[in-house]
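I am attaching a structure below and will ask some questions about it afterwards.
For this view, one protein chain was removed and the others were kept in their places.
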Amino acid sequence: MKGMTIIVKNVTALLSGLIFLYGCYIVLHGHLTPGGGFAGGIIIAGSFILLVIANGIQYFRLNKEKEESSLFEGAGIFCFLLLATGGLFLAVPVFFKNLLPGGTPGELLSAGIIPVYNIFIGIEVAAALLSIFLAFVIFKTED
Amino acid sequence: MRAINVLIYFLICFATWLLLTHNLGWQNLVAGSVISLLTTLVFSRYFNFDVTKMINPVRWFWMIIYIIYFIWQCVKANFDVAYRVLHPAMPIKPGIVRVNLTLQGSLARTILANSITMTPGTIAVDIIDDILYVHWIYVRYLDHDRYAYRISGKFERILKKIFE
Amino acid sequence: MITYLLCFILFLVGLYGVLTRKNLIKIIIGLSVMEYSLYLFLALIGYIDGGAAPIIDPSKPAGLVVDPLPQAFVLTAIVIGLATTALLLAIAIRLYKKYNTFDIDKINTLKG
Partner (left out) sequence: METTLIVILILMIAGALHALHARDLLSAIVSYAVVGYSLVVGFLVLKAPDLAIVQIVVETIALIIMVSVLIISTREDLAKRDTIIIKGQSYINVRNLAYIFFAVVAGFFLVYFFNMVSSGLEPLGVHETRMATEYIKNGVEGTGSVNLVTGVLLDYRGFDTLGEATILFTAVMGILAILRLKTHKI
């Protein structure tokens, strides 16, 4: 993939950060507004995919980036499991125990552990989709 | 210049966060600054435009004039294209023309190309080495100076006042 | 009731595509269409007449709300559907690189 014209590159440079910000907003407000880890993770992956499509793959050292995204994926799912078993440390023998204090519903810091779950699911989904896309792109340029 | 760019990018991100959330509670402000910092860390390296000139208020004044002029051009072009589509004989003569750009700076060129694209009837195809390729629905002149003035002359003059 | 019937017909269209098409891409499209019909069917089951979206304003008394349980199921199923579609596409492109065709009949005869 060669990359597109300078117009597309400039517009992408302006917008991809804001798309990333929007994805983070969707993830963080998953317990208040429609959205959550899945939708936000896919939008975050979309911002990176936009950069790769616009700038071409020579712009990034992609092999390294693919390893990093796989690493993030593993870290995300591991933290998710760790939080799920986290009740054991507080001597509560329930898997997926909502162990943080609840707070008042409707605030950003509420719903106990659900926002934290959302963040880790967002990391996992974003890394998974990014590595799927990069695998296809690298496979295409291989031979 | 680099540090100012990063700072301006952070402010843009934070303003976008506030516009998205509509909430001034302390939790929201802390979350917004953390997310904006993260975005700045990852994406500010792609934001390398020269933005220090934009502090001058005269340039903002010209930007307002540019927006008004652009909307006026857009309305005129809309009626023109609607006339061409609805006319039974369909008086179109499409073609791709080359326009030599006198404008420097990639951000200004991007805005110029996007303005040309958003005006109905013309589409900016590509920019290769100071030459802008434009697809035009009715190629009126074959002389370079005349069609260049017709397509991008006024736009370019105002954009020069904004960005240079 | 007619919406359920149309969902079933959409499922049958997908099944028809999987069974009769020879092109791998079209088989994948057929599988996705079957998945989509199931998502819509589950969302239809959870719908309540006059219900609001399942986001409750805590300051007001809760009114009638659409059932959130099928929506949660469909949410996970959509992401899994994307992953399996991508996996099938990866297999298809590997087969294309090896046999230079998407036709499953030709792949069958060329094997060995």
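A, B and C are the chain letters, set down in written order, and residue numbers restart from 1 in every chain.
Throughout what follows, a contact is a pair of C-beta atoms (placed from the backbone, for glycine too) under 8 Å apart; a residue touches a chain by one contact, two chains touch by 3 or more.
In this text, all values refer to a predicted model and were calculated from it rather than measured experimentally.
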In the full complex, the chain left out is in contact with A, C
So one chain is hidden, and I want to know which residue out of A:7, A:24, A:51 or A:137 touches that hidden chain in the complete assembly. A:137
So which bits of chain A touch the chain we can't see? 26, 30-36, 38-39, 42-43, 45-46, 49, 53, 63, 70, 73-74, 76-77, 80-81, 84, 95-96, 98, 102-103, 105-106, 110-112, 114, 117-118, 121, 124-125, 128-129, 131-133, 135-140, 142
Just the residue numbers, please: which parts of chain C touch the chain that's not shown? 1-10, 12-14, 16-17, 21-23, 25-26, 29-30, 32-33, 36, 39-40, 43-58, 62, 65-69, 71-76, 78-87, 89-94, 96, 102-103
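Here is the rule we go by: only the chains that are shown with their structure count from here on.
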Euclidean distance of C-alpha centroids - chain A vs chain C, Å: 23
Can you check how far apart chain B and chain C are, centre to centre, with Cα atoms defining each centre and the answer in Å? 40
Using the touch definition up top, name the residues of chain C that touch chain A in the complex. 53, 55, 57-59, 75-76, 78-79, 82-83, 86, 89-90, 93
Note: in the complex, chain A contacts chain B through residues 5-7, 10-14, 16-18, 20-22, 24-25, 28-29, 51, 107-109
Report the residues of chain B in contact with chain A in the complex, numbered from low to high. 9, 12-13, 16-17, 20-21, 23, 25, 27-28, 31, 35-36, 38-40, 42-44, 46-49, 106-107, 109-110, 113-114, 124-127
